[in-house]
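For this view, one protein chain was removed and the others were kept in their places.
Labels for the chains are A and B, by order of writing; each one numbers its residues from 1.
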Amino acid sequence: MGIPQEAYKAMEDIVGSQYITDDQVIAQAYVGRLGHGKDTGIDLEMNVPPAVIVLPRTTKEVQGILKIAHRYKINYVPASSFWISHCAPKRPNSIVLDLKRMNDLEIDEENMCAICGPGVIFSQLQEEAIKRGMYTTTPGGGSQVSVVANHINWGLSPLNYRNGVPGRRVLGGEWVLPDGELLRIGSMSTSDDPFWGEGPGPDLRGLLRGWIGWFGAMGVVTKLAVKLLPFHDEGLKPVGISPHTTLQFPEKKRIRWYNFVMPTRESLVECMYDIGKAEIAAALTKVPQQWRYIAKAGCREDFWEGWNTNEARKSINNIHICRVMLVGYASEEQLEYEERVLMDIMDSYGAKLGRTRQSDNSWIKNADSATMWMMTGAYTSVQVTVDTVDCGVKGGEGLAREKPAFTPPLMDDYGEPGWFQVSEIGHMGYIEFLQYWDPNPNQENLYKKDEWNYIKVPTLDAEWGMFNAFNMYASPMNLTGKAYGPECRKWFEKVKAEFDPDKISNDPIPWDVDEYVDKVDWVNKEDYINRDWSKG
Amino acid sequence: MKDNYDINNYTYDMDRCIGCKGCVWVDHVYMPGVRYGVKCPSNAYKLFDGYAPMGREKIGKALLEGRIDYTPEYLDVMYMCQLCGACDAGCKRNLDLEPLSVLESLRVKAVKDGKGPMPAHKKVAQNIAEKGNRYGAAEKRSGWITKDTKISDKADMVYFPGCSASYVEKGIAQATGKILNKAGINFMTLGDKDTCCGHPVATSGMLDEAKAIARKNIDILKATGATTLVTSCAECYNTWKVIYPKMLSKNFADMGYQVIHLVEVVSKLVNEGKFTFSKPMNIRAAYHDPCRMARQGEPWVEWEGTRGQWGILTPKKEYRRGTFGVYQQPRDILNKIQGLDLVEMPRMKENAFCCGAGGGVMDAYPDFAMWAATERLTEVQSVAAEAVISACPYCKKVFNEASKANNMNIKAYDITEIILACM
Partner (left out) sequence: MDLKNELQKIVGAGNVLDSPEILEEYSTDNGIYPPGMPTVVVKAGKSEDVAKVINLANKNSTPVIPVSSGVHFQGCTIPYQGGIVLDLSNLNKILEIDPPNRRVRIEPGVTWGQITDELAKENIRVISPLLPHADRSVITDYLEREAPVVPKYEFAEPLMTYEIVWPNGEVFRTGSASVPGYPDSPAKGTNPAGPGLDFYRLPQGAQGTMGVINWANLKLEYLPKINKIFFMPFEDINAAIEPIYKIPRVHIGQEFFLLNHVDLALILAKQWPDDYDRLSDILPSWTLILTISGPPRRPEERIEYEKEALFDLKKQYFQDMPILEALPGVPGGGRELIHMLRKPWPKEEVYWKNRLSGACQSLFFIARPEDAPSFYEKVVDEAPKYGYPLEDLGVYLQPIEQSRVCHLEFNMFYDPDDPIEREKIRIMNRELAQDLLDMGAIFTRPYGDLADMVYEKATSYTTALKRVKKMFDPNNIMNPGRLCF
């Protein structure tokens, strides 16, 4: 056993023998190799099996486990859906807190929020929300990810169009600090009701999450109220048999998708601004070309037959798809009004309305992020920026110019400048730049996918003045943590030193990439460590 | 010739699992909420990820790479699973990996390595070898046949009742015979040569023994001259349609026989107006999709080829994704019965929660099987149904046992019995 017997026994007393194991067969199931970041360097080379896996049920149990870990100085990794490579044990003799049993879900219909345990996933919450005429933002991470974990770590998708960055959707809750002490945030600080998130006074939600979050390196959030947003009340009917399952839109004109082919990329960007300013729509996104080919393909081989063509190559600069969702929140008349405004805007750009299926299997309840791995077996996004739409597009175009130097091992996507979309009704734009590669280790220069992901893209973003959330965790703190703020890394260090001085909460996050690149021979750290970023 | 049960053929599938848990969650489009959100019985029962298909794949890979060795816990991980295939349909919604083949092949490897199967499985295999039935019963297999059942000496269709309907749930075999009689369909049986399909042997990983049974049964069928085999058991159905050709590395289409479940026969007639129900049945019931006929009901399609860059397969593979299983036919039948209020459970069709009995679990882990059946019965209760109807005798048996043990007052029926009662 990798941890003291008495520590194990103490945890067993807390959760019961059924919910704790140190069996090393079971431990293999918790050795990384999954989710976003799979097959990148930290996933391939930093994962170790945990010594113990424990399945707590309550906040009190989590507190007890963290206090034991604190007493015995044992590293622990809290995770709900294990959908990111930062949430796999990277230190020997760690405890994994698998939070799936903490799946209490309570919907506060009047005040439009859901009080969630970390074991609740998005499709479960969305089911309950839609039943009540509301919705949550199913994120790009997928329907299978934890509502709590995703709200405090990521939380973006086309459904952000109206509600914006996820930091705004976190309300009150319970947060067990790294040493096991309970911190009640928002309205829970002075009551038992988590319906509001602010204060009192300075808002400690600012420590809890950020751009992006701690990935378990700052204790465990055991209960969180998250906002639900008003939707139409006609419901959405699931139809079909796997893999062709979808949510059928109601006959009443309360929700509709529209796909437009725009004449140029510039007109695609301009129309997004116009739609935002007109304050219409419920989702607004560009459709990257690869995704169109995925949608048409019956299998991976079909995709490649389509993609390995001149038509596909030319499509990057010739076909610009703008996908818009309208919702008649108030009535069918609202949707009809928004449709007229949308057509005014699109006509002014010479856009052509294409055929569009009036159903959804991509964003509302099922966001099949897993499909991203279908093309090549490996995928990550190096998100470029969340700022204005224009900024995002420029960043994507810039990276598209740089990517050929890393292709292969990256898949050739013919200069696709990324997937961009709008949030906060046009106040913000958001882009993800997509990378696919073959993870087969028997390739030359496979390390270049890590160089691109961990070093090149973050460096370019900082040089160009782009704001990239992924970079804060998918790059060395010595690079982006130095460049942004500036020196936001110092605050990470201070917060960590204050609340987790022994570094037992998911060490070495968020310094795992620093630790990884320290060991490889293809990075010249001096290039960025000694750099003066103050001039941009 | 490719060995479809060689785990080395699935290392790509194990390694490329990304942990999305499509193998565990109900299809998100159909996700009913927190309760009933998990479709994998073993991961609902044992909550550690090691008991989820994605975890089993990682554990299996660790074994292949020598990072772990066989232990009692390893065998529990691999055998505490109904092989219900919910994972397979879930994975193929997005990624087209082969989790069910991985799980089956890891059992085969355990047997080849001298570690598997579990003692209870060995006993069942012994029963089959010695008595031709899984129970080790000494009685004649044809004991289900009643005087008023007309069985032809020679027919194009063979009814293959399977062990359960021959010895335990005889009413199902009897109902099947009478339904076929009413429909005017001539059928025969395998007579003295009727024996176990070998499903328990195959699922426990005893590949050599299972292949021997398959070859023998196929020869017996061929000798009858019949081209169609009708079953009333989802396991037998699957064995003949999927496991035999898979073990023998052949397309089902090349096996030289057709396999059909009684519900397929009846639904066709019902939809054509050639089979009608004259008696009502006032009951509110839920239909339980038996795994091996529903999401695992598609015929085996043999593939042999290579995997190249980006994981591209040459030639293309035709996937069995569970799309074309037997889902609608039983519903079509039940919807035609007057007074029968058919309701859907939250987990249905390809997302149905297994009854708990399959994959050798009832033999080796009866407590787990009962737990799974009880869990499923709570789902029946959740839609205010008083009865559950399946199309497999093993489902019926375990449901009735669980209902009785837990005083749930839910009656489990086989669909053949319902048809018989209402025709």
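Just so we're on the same page, a contact is a pair of C-beta atoms (placed from the backbone, for glycine too) under 8 Å apart; a residue touches a chain by one contact, two chains touch by 3 or more.
Keep in mind the model is a prediction, meaning the values are calculated, not measured.
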Contact list for the unshown chain, restricted to visible chains: A
Hidden-chain contact residue, picked from the options A:Arg184, A:Arg256 or A:Arg300: A:Arg184
Given A:Gly167, A:Gly377, A:Pro439 or A:Pro508, the one touching the chain that is not displayed: A:Gly167
Touching residue (missing chain; options A:Glu198, A:Asp302 or A:Asp412): A:Glu198
Per the touch definition above, residue among A:Gln248, A:Thr388, A:Thr407 or A:Gln443 touching the missing chain: A:Thr388
Residue numbers in chain A that touch the chain omitted from display: 110-113, 162-168, 177, 181-185, 187, 189-191, 193, 195-196, 198-212, 227, 229-230, 273, 276-279, 329-331, 333-334, 336-337, 340-341, 344-345, 385-388, 390-391, 394-395, 424-428, 461-467, 469, 472, 480-481, 483-489, 491-492, 494-495, 498-499, 510, 533-536
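The rule we apply is simple: only the chains that are shown with their structure count from here on.
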Rounded Å distance, chain A centre to chain B centre (Cα mean): 38
Touching residues (chain side chain A, partner chain B) in the complex: 19, 21, 23-31, 33-35, 38, 53, 55, 81-83, 98, 100-101, 103-105, 120-124, 126-128, 142-144, 238, 240-247, 299-302, 304, 361, 365-371, 373-377, 411, 438-440
Chain A partner contacts - residues on chain B that touch it in the complex: 16-22, 25, 27-34, 37, 47-50, 52, 54-56, 58-59, 61-62, 67-68, 71, 73-74, 77, 89-90, 92-96, 295, 309-314, 316-317, 319, 321-323, 325, 327, 349-351
